[in-house]
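One chain of protein is taken out of this complex; the other chains stay put.
On to chain A.
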């Protein structure tokens, strides 16, 4: 039952009708709530049941539309429930603003949000991410030729990856000032070790058979590295890149809590939270979330290109 695909389910388009009806009732109950101020319990319950039924019908199928529709419906349902409950039950604005207010805040504060984005993401995160991942990668290559250094640095790298490096943020702000450079420094420190450890593990993951084959080709160290070990290491390296994308955002935003010029996402979050402008805070969080997801998707796309590309390299070598 679980985990196994139910093939050829006869749904006859019922899933689309259920979902459409559910969304219709969701909209109707939302309009009713906005106009009369009371939670329309019966209509909301119908909307919930219809949407959930549509969602579970979608979940039984296996084609592309099914795979996209059920998480999408679930996301819409969560936002709708959030809006309905927060407005209908009069949850205080400081605890949780409704999504509609957050959307309004985004629309009204686009210039501020963009300036914050430029300061935090385009300056601090990008510079720190590139530098940190680059240093980690090069370090891994450098210690690759020395088994002694490998045995010394790999356990230490593993250990440091588990430490709360974020705590170095105030020290970096003291060293490099309030500008984006100090945030980039925190990002570098946070991203170096995951990259080092993953690249090391990736380079070590060739098996003896493949290395022997390279030896029979009389391939030297660099040839082996370029044609065999780096392509093999690529999945691990992309793993580190994905991990580091989130870490870099966290590092830059948290470092901004310790002092920053009057822009930046961390600055916005901390000052507007203190002034109880929670809608702008949430708007910034939405920007951060979208940035994080976009970075993840971008890296995944590049990974696909690279994994598509590396068999073709091997093919070129064979010729």
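Everything below uses one rule, namely that a contact is a pair of C-beta atoms (placed from the backbone, for glycine too) under 8 Å apart; a residue touches a chain by one contact, two chains touch by 3 or more; residues count from 1.
Throughout what follows, contacts and distances are computed from a predicted model.
Protein name for the hidden chain, per its UniProt entry and selected from "Ribose transport system ATP-binding protein", "asparagine synthase (glutamine-hydrolyzing)", "succinate dehydrogenase" or "ABC transporter permease subunit": "ABC transporter permease subunit".
In the complete assembly, the contact with the undisplayed chain comes from A:170, out of A:99, A:134 or A:170. Residues of chain A in contact with the chain left out of this view: 1-3, 6, 55-56, 58-60, 66-67, 70-71, 73-75, 92, 94-95, 148-153, 155-156, 159, 161-164, 166-168, 170-171, 173-175, 245-246, 249-250, 253-254, 257-259, 265-266, 269-270, 273-274, 276, 278, 281, 285, 288-289, 292-293, 295-296.
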